[in-house]
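Excluded from the complex is one protein chain; the other protein chains are retained at their positions.
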Amino acid sequence: MEKPITASPGSAQRNKTGTWRIENRPQFLQKNCIACRLCVLICPEGIVAGKEKNTFQTDYRYCKGCGLCAAVCPKKDIVMVPETSKENTES
Amino acid sequence: MFEHLLSPGHTACAGCGQSLAARLVIDAAGPNTIVVNNTGCLEVFSTTYPDSAWQVPFIHSLFENAAAVASGVEAALRQSGRIDDIRVIAQAGDGGTADIGFQALSGMWERGHDVLSVCYDNEAYMNTGVQRSGLTPLYTSTTTSPYGRVLPGNLRPKKNMVEIAVAHGIPYVATASVGFPLDLQRKVKKAISIRGPKFIHIHVPCPLGWRHEPSLTYQIARLAVETCLFPLIEYEEGVLTGVHTITAPKPVEDYLKLQGRFRHLFKPGNEGLVSEIQKIADQNRERYHLTKKVENGSH
Partner (left out) sequence: MKDFIEGSEAIARVVALCKPGVISAYPITPQTHIVEFLAEMVAEGKLKSQFVNVESEHSAASAVLGAVATGQRVFTASSSQGLILMSEVLFNAAGMRMPVVLVCVNRALSAPINIWNDHQDSMALRDSGVIQLYGESNQEVADLILQAYRLAEDPHILLPVMVCLDGYILSHGYEVVDIPEEDKVLGFLPDFNPPERLDPADPKSFGPLAGPEYYMEIRHDLHQALKRALALIPEVATQFAHIFGRNSGGLVEPYQLEGAEMAIVAAGSVCGTIKETIDTLRAKGKKVGLLRIITYRPFPEEEIIQNLLKVPMVAVLDRSISLGATGPIYCDIRAVFQGQKPSPKISGFIAGLGGRDITPDTIMEIFERLPGSQVSDQFIGLKDGD
């Protein structure tokens, strides 16, 4: 039986790149969010999602901790916190 | 699972401008798209066997032939009567566009294939270790054009791929930046609505190669535009119709000082080098009327 030489769509999703984070993770305060969706647009992994104000969140299974979402949020409603912080909860 | 057509789980560096741009491009193009990719970071991090992050049909062949492979894909779609329903994108990095991939790209444009070519310009051969390319800006320190005691980094300015594309007489040519993600997506949507060859040249910061914090990708991309070093323009049928106006251009230092690849420019005595880079920005400003509105879309 020959090995397949093509790959199925989106099969990369089984690679949980969240394990790359060793320093900081983004915390979505969900307080002053205006739902501008810049965080959704700018995340290189495409893992920030949300609908109305204060509902935006990332997917920590994939988040590499680059900090772009926090850097671009116009309301500073996303902050980078240490990975080992007690406030952190897995999504 | 995810609505994006480039899924997470790919192995791009944290903060990679190219992965961001690639996702914005394919999301804008939609699911009825076939992507043809040259060898480079994008192809390597998105299709490492046995997985793929692509949720559209995707093919990678070699380093220099995406445009030629895409020509064949397009011809096949034309033959089977599906060219009106399925879009073809040929994408490459700066090397795969301006250097090794240049011939195939020029041929595809000349023949008029209905393909959108996209250049992810991170201004060096990043996948192989940050070596200099034809799109590496003046005085950039790369691993094959390093700053040293006798040489100040790369000695040549960027090859003007936009003008070259326009000279081929193709219907749509545009620049874009990950610092302006909605503008990028608008341009992709516009491009794929036009029949014939299109070219979008996207400026993408590379935290590793440019030596900056991953969280600065967006800001640095915006500064490149705001200093007039990377103009955001559109050409339609050879006429400059779209210009992103910069009301108050920032000095190039604001952009350069955030990146380790330009660190040597701030050594005492290298002020002349910075002035030459400023001159390039000023020339762009003139040439593309970056600081004034264009009347009737002509210049």
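Details
Per-chain numbering from 1; labels A and B assigned in written order.
Keep this in mind: contacts are C-beta pairs under 8 Å (C-beta built on N, C-alpha and C of every residue); 3 or more make two chains touch, one makes a residue touch a chain.
None of these values were measured; they are calculated from a predicted model.
Interface note: of B:Phe58, B:Tyr125, B:Tyr172 or B:Trp210, the residue touching the hidden chain in the full complex is B:Phe58. Within the whole complex, the absent chain has one touching residue among B:Arg78, B:Arg156 or B:Arg263, and that is B:Arg78. On the side of chain A, the interface with the absent chain consists of residues 2-3, 5-9, using the contact rule stated above. Although one chain is not shown, part of chain B still touches it, namely residues 31-34, 36, 43-44, 47-52, 54-62, 64-65, 67-73, 75-80, 86, 103-104, 106-107, 110-111.
Everything that follows uses one rule, which is that only the chains that are shown with their structure count from here on.
Chain geometry summary: the mean Cα position of chain A and that of chain B are 25 Å apart. Those residues of chain B that touch chain A in the complex are listed here as 1-2, 4, 6-17, 19-20, 23-24, 27, 46-56, 178, 181-182, 207, 213-219. Against chain B, in their complex, chain A makes its touches with residues 4-5, 7-17, 20, 41-47, 59, 62, 64-68, 70-72, 80.
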